[in-house]
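Supplied in structure tokens, the structure appears directly below.
Yeah, one chain of the complex is gone here, protein chain that is, but the others are all in their spots.
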Amino acid sequence: MDWDFIAGHVNYWMFIVLMMTGLYIVVSSGNLVKKIVGLNIFQVAVFMLYISIGKITGGTAPIFPSDRQGHLEIDPTIVYSNPLPHVLILTAIVVGVATTSLGLALIIRIREEFDTIESDDLVKIEQQLTSADNKEHGEAMGGMA
Amino acid sequence: MHHHHLILRVVTKLLAGTIILYALYVQFHGDFSPGGGFQAGVIMAVAFILYGIVFGLVAVQQVFPPWLVHKLVALGVLIYAGTGVYAMMLGYEFLDYGAFDPGHPSHGQHNGILAVELGVGVTVTGVMIAIYYAFAGRAPRISDEDW
Amino acid sequence: MAGTVTPHDAKTLIEQLPILQVLVPFCTAPLIVLIGSRRMAWALAFAAAVISLVISYALLMQVYGGGFISYQLGGWAPPLGIEYRVDAANALVMLLISAIATVTLPFAYESVKDEITSKNHTLFYACFMLCYTGLMGVVITGDAFNVFVFLEISSLSTYVLVAQGAGRDKRALTAAYDYLIMGTIGATFFVIGIGFLFMSTGTLNMADLADRIAEQGTNRTIHAGFAFIVVGMGLKAAMYPLHLWLPKAYTFAPSAVTVFLSATSTKMAIYVILRFMFSIYNPDFIFALNVMFLVFMPLALIAMFSASFVAVFQVNFKRMLAYSSIAQIGYMLLGIAIFNLSGLTGTMVHMFNHGITKALLFMGVGALVLRTGSSFYNNLNGLGRLMPLTVAPIVVGGLSLIGVPGTAGFVSKWMLVQGAFENGWWVVAILIVLSSLLAVVYVWRAIEVLYLTEPAEGAKMAEAPMSMLIPMWILAIACIWFGVATDLPLGAASTAAEVLLSGSFGMVE
Amino acid sequence: MTETIINFILFAMLISTAFAIVRMTSLFAVIMLASVFSLLTALLFVTLDAVDVAFTEAAVGAGISTVLMLGTMALTARHAKPQTQSNAIPFLVVCVTGAALIYGTMDMPNFGDPNAPAQVHVAPEYLERSIEEIDVPNVVTAILASYRGYDTLGETAVVFAAGIGVLLLLSGLARRRKEDEEEGDI
Partner (left out) sequence: MIFETTTAIALAMLIPLAAMAGNMAFKDMPNLRDGFTFLCAVLTFCAVLVVLANEGNSITSEVSLIEVFPGIDIAFNVEPLGLMFAIIASGLWIITHIYGVGYMRGNDEKHHARFFACFAIAISSVMGIAFSSNMFTLFLFYEILTVSTYPLVAHKGTPDAVKGARTYLAILIGTSIALQLTAVIWTYALAGTLDFTQGGILVGKVAGWVVPVLLGLYAFGIGKAALMPFHKWLPAAMVAPTPVSALLHAVAVVKAGVFTMLKVGIYIFGIDFLAETGASEWLMWLAAYSIIAASVVAMTQDNLKKRLAYSTVSQLSYITLGMALATSMGALGGGMHIAMHAMGKITLFMCAGAIYVAYHKTEISQMQGLGRVMPITFGAFLIGSLSIIGLPPLGGSWPKFLLMLGAADTGHLIIIGVLMVSSLLNVAYLLPIVGRGFFRPLDDGAPTKRYEGPVLVWLPPALTALGCFVLFFYGGALQSFLLPIIGQ
């Protein structure tokens, strides 16, 4: 691994560290809201990776300048960064916020029904409900189970 | 919520108008500078949300009744898809805006982009306000004073 | 181009079919919200599903013998624009999805009335149509990123639909939340995978991706991309051990939702895995071959046995079926791992056959829930005698799930076993049939409850309403029909498998 | 070089924000930090020439998401329980995923490389053709609304799905008149 390689890749590694932090929050956190926050961080870090794919050293935002009559000017000396990842990520951001809002709405309902938004409490309540089910409905089919 | 400061209320009214104007700018200028239907929709919604936060949910719902919001949500998607369907009816592929001005496809593209951006803007405005209404319509667990 | 008049051939309706396939259900959703009436909502949704079914049949017939249809959205040629590509592989999956939607909607009418508060009905159908649109969009598209967008349309609506079961059991909410978290992680993994592919090739169009990967060979970035795509979609497909969201989601979702999801959404994910594996990465890809043998096969076998085993001990019919789904997904993955024509045909045809079988069974449970209010075995005693017309199709579905000859389930298992023998994997072949025996146990348990136990004293139970019976009988007949007259699913599936193994879209004649 | 330095500073801030979020139990602080994270991300996007994305991230991440999360917090709880369960499994999952990702970066082109595959295929075509074919200055808009307009339609549908999803979960469809409501209950 020479220096060039490291300099050219360190950005990606930074994003990966961020991604993993986000993922860690999702997987390890017990609080439902915090899980959503983690999900956001995870996704945003992925977006950064995407955007960095499109970056060209010395490039500029892909918007053409126009002259006074509104005609677009093309200056061959200007290097534009790749606009495609931007488009993809615009879409992805919107998808992300849509997911977030749904997740939050679900959390509100969960809080109303279960009176908690901590996953270990929820797991406990669910286990109680399941064992109640099994108790009530357990002896179906004379001893087969 | 009604005992907010007078200045806040006056400023909000002024601000809401300005924000709407800005939203319209972002909406229809998206092809020249950053921004477009989505951002415009968000900004537009913020104007109403701000109004709602200051004057209360009931007040803002009188200005912008929920049923209308819900229709807008659907309308925006239909505007977008309808643009594409219109191109299909002209014998082109779905969303081929060139259809709108066969003699001068880039004009057609322009018109098409404006139409679909409008669709996005309408839906996003609607959805954001609808979500705000839905959240604000719930009884809070934490009272104002606890913040 | 600007300023010049280019002659343009007007597109015919036939040429527009690929987009109409998605567009018809798509536009229905906002229309339903705009009109805002419950009866219209149902009628619109049903009409859209029927139209879409007809279209998908027409499309399948066009590509039945090989070849593909390409549709350029916005008139932009790929790889610049987004492309729809229909070949035998996805046409078959689309036919399944649209057929299931068409039979689910009549079923849903009464079921939704019973299980969901009336003020939500209109939106429910809108959401259902979005989910349907999303699935169709994922399956038909030839653009890798477009897969993600439509995947999210279907996923988001799915979460909401699952949560609608909260009226009966509040655990539907946590089920939906868990699904949301897992599903979003899966989708994000998928996006990472696409990003890696994009980084190495600069394109998003599937066919173009395939060409460029073939040209420049693979590298570590492409390998990692593959892993992320498979894991991401594996989450959606409930591939063992990424299946944890499934039992809860299927158990607590409203009946109509479970019917639709169980038959379509996991199949869609498996289709995407297949598409990426075979059409984008080259089938000869040695790297992938190792993955088949080392990862897919063991996981598939574990899924088949462990999930079936768990299913045997369930006290809730619906939950039992959910676990059985995980096991059946194992079969589909096994077909991929077998990696020859028969095995892949088995996967494709099992997607189809298991789709109709599971839809039928979940409908049966839904009908029983409508009448008895419960899906626990001990509340279903002797119902076979009280409501014979409702329970008989369940038996047919059960037989098909086991894979009794003469039913659809048999055809797919046959192909899988044959594929295993062709590879000389006779141990695997025997394991496949052995795991069917576990299916016998869990299915027979349900049948015994329904037929051989005594109903409660003086119990009277009406048959399920016609709107449920008709779809159930249609599916039951389909289960038998496709077990005997196999040319539609099997013919299309083997074309699909050939297409996939040739590593392209359609076939080069 | 300046860009690199700015990137590093931003990254340092991002990572410390993220780590802080891991540790925090006050939801208010978590949400605020998430908002800060979004703003920093938006800045990073600007340095990466993605102004549209930066604009959107600021509006969405720092704006809408924050408001929604605060709203949720008001409706649920202010504090997260401190973690009790073991972190070994999440840590393992994260490590494996991270390792796979880093393995994937090994054959990636250098950051900012103008000859990377992503820069030489498809993308230059957009830049060349959009002036003629679409004639709008913002290439991102051209791709977003026209070349890949179908994705954007899908995106709109996602927003729509989220909208009706939230309505389904929290309130239901509003009706214009009282009579409608009665009709709906038949």
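To keep things simple, chains are lettered A, B, C and D as they appear, and every chain counts its residues starting from 1.
The definition used in the following text is that a residue touches a chain if its C-beta (ideal position, glycine included) is under 8 Å from a C-beta of that chain, and two chains touch if they have at least 3 such contacts.
The shown structure was predicted, so the numbers you read here are calculated from the model rather than taken from an experiment.
S.K.: Any idea which of C:Leu437, C:Ala459 or C:Ile477 touches the chain not displayed?
M.R.: C:Leu437
S.K.: If the hidden chain were put back, which of C:Leu17, C:Val417 or C:Met472 would touch it?
M.R.: Spelled out, the listed residue whose C-beta touches the missing chain is C:Val417.
S.K.: Among C:Val147, C:Leu246 or C:Leu399, single out the residue that touches the unshown chain.
M.R.: If we include the chain that is not displayed, C:Leu399 is the one touching it.
S.K.: Among C:Ala10, C:Ala77, C:Leu294 or C:Leu452, which residue is in contact with the omitted chain in the full complex?
M.R.: Reading the full complex, the residue touching the unseen chain is C:Leu452.
S.K.: May I ask you to list the residues on chain C that touch the chain which is not drawn?
M.R.: 399, 402-406, 411, 414-415, 417-418, 421-422, 426, 429-430, 433-434, 436-437, 440, 444, 448, 451-452, 454, 484-487, 490, 494
Simple rule for what comes next: only the chains that are shown with their structure count from here on.
S.K.: Could you quickly compare A-B and B-C and let me know which has more C-beta contacts?
M.R.: Per the contact counts, B-C leads.
S.K.: How big is the gap, in whole Å, between where the Cα atoms of chain A centre and where those of chain C centre?
M.R.: 25
S.K.: What parts of chain D, by residue number, touch at least two of the other chains?
M.R.: 51-52, 56, 60, 64, 68, 71-73, 75-77, 101, 105, 108-109, 116, 118-119, 122-123, 126, 132-133, 135, 137-138, 140, 144, 146, 148-152, 154-155, 157-162, 164-167, 169-170, 173, 175
S.K.: At which residue positions does chain C touch at least two other chains?
M.R.: Residues 1-2, 26, 29-30, 33, 36, 73-74, 76, 145, 149, 152, 156, 159-160, 163, 192, 198-199, 204.
S.K.: Which part of chain D faces chain C closely enough to touch in the complex?
M.R.: Where chain D meets chain C, its residues are 100-101, 103-109, 116-123, 125-126, 129, 132-133, 135, 146-151, 154-155, 157-158, 160-162, 164-165, 167-169, 172-173, 175, 180-181, 183-185.
S.K.: In the complex of these two chains, what residues of chain C are touching chain D?
M.R.: Answer in residue numbers: 1-2, 26, 29-30, 33, 36-38, 73-74, 76, 79-82, 117-124, 126-127, 130, 133-134, 137, 145-146, 149-150, 152-153, 156-157, 159-160, 163-164, 192, 196, 198-204, 212, 216, 219-225, 227-228.
S.K.: Taking the complex as given, what residues does chain B use to touch chain D?
M.R.: 30-36, 38-39, 42-43, 46, 49, 65-67, 69-70, 73-74, 76-77, 80-81, 84, 94-95, 97, 105-106, 109-110, 112-113, 116-117, 119-120, 123-124, 126-128, 130-142, 146
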